[in-house]
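One protein chain is absent from this view; the other protein chains keep their places.
Take a look at chain A:
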Amino acid sequence: MYSPKTIQYFNNQKNYGRIKNPDGIGKVGNIVCGDVMWLYIKLGKNKKGEEVIKDIKYETFGCVAAIATSGQVTELAKGKTIAEALAISKDAIISELGGLPPIKVHCSVLAVDALAEAIYDYFSKNKKPIPEDLQRQHEVISESRGIIEDKYHDWIAAEEKMHEAGRER
């Protein structure tokens, strides 16, 4: 059911894991099937002095399509300016993967949303002006996140405790 490209991305997972002290974290959940993706970004400057995504990592609890698109989004976004990163669309991802089964399209949205949320997080933490589109996207995502956080309450709580412990160490 998956294209060879999708399976290839799934098999060669790159950029998974966590970034210590990230500049932005995007936490999104998929209310359709209940999957979760967390995305971390670290920013830097390119030669022209523009702000670019210097490092990017993901953690995904989800299906083959979710993992494949997570990896792909991080590869696409790495080294890009913020504006370029925000322009990555789910359609671009799907076509790059050689298509996704219709029932799996919602998984590709997860990755795009997570990236947007990470950038939003960076903007808001640093009190930067937030583009209108991004603000709107954030509001939509927050709503579904509430549902997911409810669902995974225990796991997320355990996770945050671990994060805390990690910081103290």
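Operating definition for what follows: a residue touches a chain if its C-beta (ideal position, glycine included) is under 8 Å from a C-beta of that chain, and two chains touch if they have at least 3 such contacts; residues count from 1.
Basically, contacts and distances are computed from a predicted model.
Enquirer: Please identify the absent chain by the protein name in its UniProt record; candidates are "cysteine desulfurase", "Response regulator", "Peptide ABC transporter" or "Copper(I)-binding protein".
Expert: UniProt lists the chain that is not shown as "cysteine desulfurase".
Enquirer: Of A:Ile19, A:Val36, A:Val52 or A:Ala85, which sits in contact with the chain we cannot see?
Expert: Answering carefully, the residue with contact to the hidden chain is A:Val36.
Enquirer: In the complete complex, the non-displayed chain touches which residues of chain A?
Expert: So the residues of chain A touching the missing chain come out as 7, 10-11, 13, 16-17, 32-38, 58-64, 66-67, 103, 107, 151-152, 155-156, 158-159, 162.
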